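The other protein chains are all here in position, but one chain of the complex has been omitted.
Take a look at subunit A:
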Amino acid sequence: MGLFDRIKKGLKKTSQVLNTDVRDLFKSEGRLIDEDFLDELRAILFKTDMGYDPAEELVSEVAKGMRGRVVQMQEVIDVLKSKLKELMAQDESPIRFADSGPTIIMVCGVNGAGKTTSIAKLACMFRGQDKSVVLGAGDTFRAAAVEQLGIWADRLGVECIKGPEGSHPATVAYQAVEHAIKSNADVCIVDTAGRLQTQKNLMTELTKIRDSIRKQIPDAPHEVLLVLDATTGQNGISQANNFADAAGCTGIVLAKLDGTAKGGVVVAIRQQIGLPVKYVGVGEQHEDLVLFNPDNFVDEMFDDALAAN
């Protein structure tokens, strides 16, 4: 399955909801844009979790440009699409690899966001690019988290550096980087324990982990990825804010987009914090990770509606 097919598959449910409802809004000969219409549109947009301000912005865009007119679906979708693309515009930004030596990637996020699985997917992707990968089992807090990453490492045939029982995550990160340098690995991915962004001490610990990575490679980590659960609502903004502050996040991995959740909060995050989405998790298999492309993301959301027209 190609990249776009897979992202399409993951997004299908998203676009189904958006499009079915939009279709329902319009009769074949067009419909008058009035308060009722705008309210129905509002409901559709809110269900994507894009948040109050972005949704209202889109609604007012439609209201301003088309109020009182009888329009075709195509027109409204075009307005929404261009507005969304404007909001989400970003350079295509895959991983920034180190000029020389191993590329260090640190992964963080709240409890249960899908960090370990996303790391496995990233490792699998790098293996597919013929890169050697070292994993650092930095989640020394949650029961059996180290084992979980170890099992993935075995399955994927990559190395996994585990610290002794009860060691500090910063130590494990240091050792993983050390090993990556020594073994001449291309990529080193450091796992961290899940933490709620309000736990001040744990957020400070994240900064410490990053600093310990820097001890050996001054411009590392080259990427700090925040794993965000696509079902997360507006709390995602707070997560992005705080993790960016503590760990200097460079991008988002949007996990679990294969459900009915829309992951629209990345629109608000993009708007308010400017953090780009780099990858999207679209399934439970370790190859279910695709590069995020905002234009496709937006297009896919409305593809079916245009086809039906």
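Keep this in mind: contacts are C-beta pairs under 8 Å (C-beta built on N, C-alpha and C of every residue); 3 or more make two chains touch, one makes a residue touch a chain; residues count from 1.
Everything below uses one rule, namely that contacts and distances are computed from a predicted model.
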- Item | Protein that the absent chain corresponds to, by UniProt name, given "2Fe-2S iron-sulfur cluster binding domain-containing protein", "Signal recognition particle protein", "Allophanate hydrolase" or "KipI family sensor histidine kinase inhibitor" | "Signal recognition particle protein"
- Task: Return the single residue from A:Asp36, A:Asp219 or A:Glu287 that touches the missing chain.
- Result: A:Asp219
- Among A:Phe126, A:Trp152 or A:Phe243, which residue is in contact with the omitted chain in the full complex? A:Trp152
- Looking at the whole complex, which of A:Gly65, A:Pro94, A:Gly112 or A:Gly274 touches the chain that is not displayed? A:Gly112
- Task: Over the whole complex, note the residues of subunit A touching the chain we left out.
- Result: 13, 42-43, 46-49, 51-52, 110-114, 141-145, 147-148, 150-152, 196-198, 200-201, 219, 229, 231-236, 238, 256, 258-262, 265
